[in-house]
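Data first, discussion second: the structure below is written as structure tokens.
Just one protein chain is left out here, and the rest sit where they should.
Here the chain labels run A and B in written order, and each chain numbers its own residues starting at 1.
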Amino acid sequence: MNARAAALIAALAAAVAFPLAMQAADQLFFVGFASRVLIWAIAASSLNLVLGYGGMISFGHAAFVGTGAYVSGILIAGGVTSAWIGWPAAILASAVLALAIGAASLRTRGAYFIMITLAFAQMMYYLMNSMKAYGGDEGLSLTSRAALGFGLDLGNEVTFYYVVLAALCALLYATHRLAHARFGRVIAAIRENETRAEAIGFPVYRYKLICFVIAGAAGGLAGALLASHGKYVSPSLLHWTQSGTLMIMVILGGVGRLWGGALGAVLLLALEHLIAEHPIPWLLAIAPNYPQHANLGVGIVMLVIVLYAPQGLAGLVSRKRHA
Amino acid sequence: MPDLLEIRSLAKHFGGVVATDEVSLEVRAGEVHALIGPNGAGKTTLVAQISGSLAPDAGSIIFDGRDVTRLAQHQRVRAGLARSYQITSIFRRSSVIENLALAVQARSGSSLGFWQPVASESGLVDEARLIAAEIGLSDRADIAGGELAHGEQRALEMGLALATRPRLLLLDEPMAGMGPEESQRIIGLIERVRRSVSVVLVEHDMDAVFRLADRISVLVNGRVIATGVPDEIRANEEVRRAYLGDEALSA
Partner (left out) sequence: MSDMLLEVAGIETAYGQSQVLHGLDLEIRAGETVTLLGRNGMGKTTAIRSIMGLTPARQGAISFRGSRIEAEAPDRIARRGIALVPEGRQIFPNLSVREHLVAFAENRSGAKEPWTPQRVFALFPRLRERAEHMGNQLSGGEQQMLAIGRALVTNPYLLVLDEATEGLAPLIREEIWKCLAALRAAGQTILVVDKYIERLVQLADRHTIIERGRVAWQGGSEELSSNRELWHRYLGV
């Protein structure tokens, strides 16, 4: 067995054992926290599909996460609690939105593409803000999580955690297959040399659009999971700073690397949690408010990573292995 | 010989600058048709319009009896019209075989495969190896494009176009930046492919042009000022004034 497979199995074993250990130690809070981290890992991995694999710097990914959350949340609020309806609906809605946004934005490139995806996402943000029937800027509180059936109660933190973990694993495996399949090769070729990809006969625009839609759909799934996790959706999920946070996760973890989005989400959220919940006494003495400014710490880590590990955490790991 | 490519009154302006001025020319099936002219005469612009990366303002392009003027570049490639670039445009991080296999993939079925590893499709790699042999890069098959020597990169540049199995190959300065031996290699390659493919050759290396071309068109200020067999072009007073200078005599 090679080192890569061993590391994979160890990571998976740790992820599976984690909630059981927390349950035994009566620390269920951490199971809920870990679920949230894994959902953001899904969201960041979906952005990595378009940003890293596709080379499209989309600055509006929160729109797809947020749309998925709202569709799933509105269905639950309306009494349609089945996850088998709500989650596919969320995925579909985000995919349709990605199709519309992508079809318009992918005609542009460079800074224009960044700005137009940002603009579309902000439009969605203001749209949700104005939807008074669904809480407007106050957001929408849900009475329950989605229901999965089969005797699985998503209200149980441990069960919910395993469902999210399964979804993340499924997404990463699908991404791995996709990257090595025909479609992945075309996307990689377009990222590297778009002009030549067109000149050997690939309809570049169509492939980029399909990649954009797949990423949007996966973002919708993350949104649906988020809605159930917190039993709450609000427009802030669609705010441009969320898109920025997702981008930071991908950059920290590794742009265009399979584990990039997941590692980045874990690092960023763990860091935020540590800074906010575990203040360092001597630092507190100098700067009493610093735990409320977790972003400062995140910024420093980001700086270090960009300077010393430009391929992100995932790149650092694979470089160590090759060395 | 029937015409494989027919260009009718093609025109393209950039602002007030006329890049292509009512260009009409025919490329016969099986011929090497050289396109020469001063820098800035509009050769590359014309190649871009024929290949489909640039839309003309007026005029039409007929390929194999079919009007392709409104077709996108990738559609023209599938119809058998492929180009190479003056400035090497390859996939620099992929190996020679991966480069070529990708071009083979582009013309063999749908690429909307999301699950089966492309590495399991031996057909693509086999075909890529054939083309690598054709362009003389068999022993460099697993080297990344960006690490090849300049002459090898130029061969791969042509290989990418050949891998689409074109019926008409548009070569934009294939000898650019080459030494004498490397040029010979590309000339040899063109001589081999011309048996099955028609070629439009844009080139400043007059030795190569006069050796390879069946016919030559001379483009000056976006206009075709002469078309003919090499001897006619060599003897053409206007061509000599505008482009060749004394070189035609020594060639």
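By definition in this document, a contact is a pair of C-beta atoms (placed from the backbone, for glycine too) under 8 Å apart; a residue touches a chain by one contact, two chains touch by 3 or more.
Bear in mind the structure is a predicted one, so any value in this text is a computation, not a measurement.
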{"item": "Chain not shown, its touching partners among those shown", "value": "B"}
{"item": "Residue among B:129, B:204 or B:223 that touches the chain left out of view", "value": "B:204"}
{"item": "Which residue of B:38, B:59, B:117 or B:136 touches the chain not shown here", "value": "B:38"}
{"item": "Per the touch definition above, residue among B:151, B:166 or B:230 touching the missing chain", "value": "B:151"}
{"item": "Residues in chain B touching the chain absent from view", "value": "17, 36-41, 86, 149-151, 173, 176-182, 204, 206, 242-245, 247"}
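In this section, only the chains that are shown with their structure count from here on.
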{"item": "Parts of chain B lying in touch with chain A, wherever the complex brings them together", "value": "51, 53, 72-75, 77-78, 82-83, 85, 89-94, 102-103, 105-107, 110-119, 121, 160-161, 163-164"}
{"item": "Sites on chain A touched by chain B in the complex", "value": "174, 177-178, 180-186, 189, 192-193, 195-196, 198-204, 207, 210"}
